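With one protein chain withheld, the remaining protein chains of the complex are depicted in position.
By letter and in written order, the chains are A, B and C; residue numbering begins at 1 in each of them.
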């Protein structure tokens, strides 16, 4: 990440300051709470799954700009996609959507929402419904 | 230790090839078995203590030249000495009697008989008589 | 030596230059002076060998240097050489104790810790609790207060077996009076363990003064290599401590039926040790001795005092900082937030309650900006002290921590960097 990228990134700012799909999904199919051991940030992701399709996503995080913006972008990416499509989404794609070169610690920030969504799908497929407490 | 000292030391040779007081003391007051973790050598030291005085010492070892010669020299040093005198004998004195500069591993060889004698005296003072098995 | 002169000994600062880098993550790990690097390279180049058993010249030289290192490091904290056990780090030292002392504890026995402990002085005891059903009690001090002997006395009961506390908090910088605390603990008959990870590198520490049974510290936090640390134990304490790891070097004899142990401290050092680590740490100790630990402490006290002054003068909106304001009891550690992000609380996160716009800059963002604008290297996160972070009611904090090579200029740059992050992420 060069100074300019991080300091001036408009897309980062956009999504960080007005994150899309922020909030709670009352009628979610599955909820996942994931925490980032690097800094103790926590994210709650609610997925509404209908058959094979992710119909809606909402999340709450008070993480850093990168984890918030990454969650926002990811939510836009996955709404309307099938479970298979989302499962096939790679970490590299998620990182490239953000468009910043990130070091290993900030990469974890960028991927916490991704990890949560993947775990959510796994949990759904296993038939789990209750929220996971930590 | 220079090459010459070790390779040519006459006193080392003397004591190694014809160790003094080698053997078993049937009527010993205390017996100690001590082993050298560096190479697994074992020494058996028998002390005959009368009141405050070490009347006789014998030992068996199949250690290296240094441990054998050191035991031989030490046995000559301590016969007839009082327990206090022997307890006050320092490692440095024992090493200087041998007259070779030794590295840390070989120093342990030179001191195994000394350690055994010191433990023997402690054991005697505590009233122990039986041999210690390992 | 002045901090400028000291910096000359560190190749990394030469490389990056005065403007390039302001390293303020010294509580995590420190930079290494040429003297330490050369000691390590000297081992590889001139007498590389295993220790303890070799009767050839390289082996003898390595063993002698290794033994001297132990003696020198022991001497640094006023301990005999056989009271120094080489371990990987503070964490391993505390695990060793939790296991070896723990093997003698039973159900219901009590261990006292505090809410400002590093995870490495919490988790090993929680793991012991899983095995032995012991009870763990926490001293809950306010962040502005050091731990007082009374705080300990209040929790001690007849069942208290172990009290394990940090001499200096790695997040608050609070320096606790371990001598007085040890007295209270010993009066009750319990064992006193001191986590010295943040005290031994930063102030004069003499184990006989403190009187504690055990003290743990890490080489990499005091100019030495990573992978080496020490457990000090009083001779009588170590003599009675069961071994932890088994293997080569720590035994006297092994048969198929069983084993007998070596003398202390080797009894606790199974396998080939970190030889160049010990030798490098000894070189680090020599470097610190040349500066003088009184001077190290004085220097850091001046820097943290100056930091407080700068905090006041800059008067940055939303800035909150933690730790005691008594500079006599405050190490060179400065943890702060620009606005506080409240700790995660599921219950409070129902739809009606969501306030997205927390008036705060996340510590990760602050650190990244500080790095990218002024080359100021800060740590952000929970600092391996989540219980204290929780008690502060926040999600994370940013921390600057000083060492011998830092200067007032570095503190000025720290505040420049904070202001830059406010400019970038302030709401």
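Just so we're on the same page, a residue touches a chain if its C-beta (ideal position, glycine included) is under 8 Å from a C-beta of that chain, and two chains touch if they have at least 3 such contacts.
Computed from a prediction, not measured in an experiment: that's the story for all the values here.
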item	value
Missing chain: touched chains present in the view	A, B, C
Which of C:120, C:164, C:282 or C:421 contacts the chain that the document leaves out	C:120
Among C:1, C:254 or C:319, the residue in touch with the chain that has been omitted	C:254
Which residue of C:245, C:291 or C:320 touches the chain not shown here	C:245
Hidden partner interface residues of chain B, rising order	1, 3, 6-7, 19, 22-24, 26, 33, 35, 38-42, 44, 60, 62-67, 105-106, 109, 131, 133
Chain C, residues in touch with the chain not shown (by the definition above)	11-12, 15, 21, 23, 25, 28-29, 31-32, 36-37, 40-41, 44-46, 48-50, 53-59, 88-92, 94-95, 98, 103, 115, 118-120, 122-124, 126-127, 131, 136, 138, 218, 220, 225-228, 243, 245-251, 253-256, 258-259, 270-277, 364, 367-368, 370-371, 376-381, 384, 386-387, 390
Contact set of chain A toward the excluded chain (per top definition)	35, 37-40, 103-106, 134
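The working rule: only the chains that are shown with their structure count from here on.
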item	value
Chain contact topology (line, ring, star, complete or other)	line
Longest centre-to-centre distance from chain C, chain (CA-based)	B
Distance between chain centroids, defined by C-alpha means - chain A, chain B (Å)	73
Whole-Å separation of chain centres (CA-atom averages), chain A against chain C	35
Averaged-CA centre spacing for the pair chain C and chain B, given as whole angstrom	45
